[in-house]
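Of the protein chains in this complex, all but one are displayed in their positions.
After this line comes chain A, so read on.
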């Protein structure tokens, strides 16, 4: 199988996955009790049962589920995610407004995670069994164990309130591409990247340590190559294969983590919108955000698979 065929095959396999994602998203949202009309009406004593029925009729919420799914899916395929019930705005417009914020945060978290994880992992592998290795294990365990919201609040408390190095609230009057945003994003980036960094660090260390025991390393050293060249040029490249896959799958945890982090850091992204949507039972918005997240993760995995194939030629010939 050529690389091109491999990629094509992987892309085609996305279609049934996406279909499954859409079905599960739709089912989960519709099987939970309560709908946006309940939310809109709330405990307003002045809304009558017929007003409610009228509203349900207007939004098609009284039709059979499979029919609602068909209509929704049909609309989604044409790029129409419906409206936000409470204010009549287009769901796709809301998502387009929030998506860049979340992507910026996600990329920053991801970059931060890798920037910490890879050097630390390498160092731990080289110093295997020594204090540095134990320390890195301790850090990794902490990173995985500490809940995002707590870490975020602590960073705000220390970095913003006590040291006054950062503002608590995002500089919302600046555009996203303003250089100051880079500085602001450090704290949320650390918060979001920590858990991912911890896992990557461990995998980096393990696969590095494994590679270091291989014969070609001994051969390279025997040739008299400087240790730095051996590690950074030969060993690192081979041990990165598993890290790449992991890093891509960790996109999921970064996306999920961003929900909490966006609330704590008051970041106006998709995660905060999702929380609002859930509280308001905004079915269309919940489904669209969930679907987007799903697609995002699938694409990240696809990229990982392709990179894997590029890095390790054995993969595509199976």
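Going forward, a residue touches a chain if its C-beta (ideal position, glycine included) is under 8 Å from a C-beta of that chain, and two chains touch if they have at least 3 such contacts; residues count from 1.
In the analysis below, contacts and distances are computed from a predicted model.
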- Task: Could you tell me which of "MnhB domain-containing protein", "ArsR family transcriptional regulator", "Peptide/nickel transport system substrate-binding protein" or "Sulfur reduction protein DsrE" is the UniProt name of the chain missing from the displayed complex?
- Result: "Peptide/nickel transport system substrate-binding protein"
- Query: Out of A:76, A:156, A:198 or A:283, which touches the unshown chain?
  - Reply: A:156
- For the full complex, which residue in A:89, A:128, A:178 or A:214 touches the chain that was left out? A:89
- Message: With the missing chain put back, one of A:4, A:173 or A:223 would touch it. Which one?
- Response: A:173
- Which positions on chain A touch the chain that was left off? 33-34, 38-39, 42-46, 48-51, 53, 86-89, 97, 149, 153, 156-157, 160-161, 164, 167-170, 172-173, 263-266, 268, 272-273, 276, 279, 281
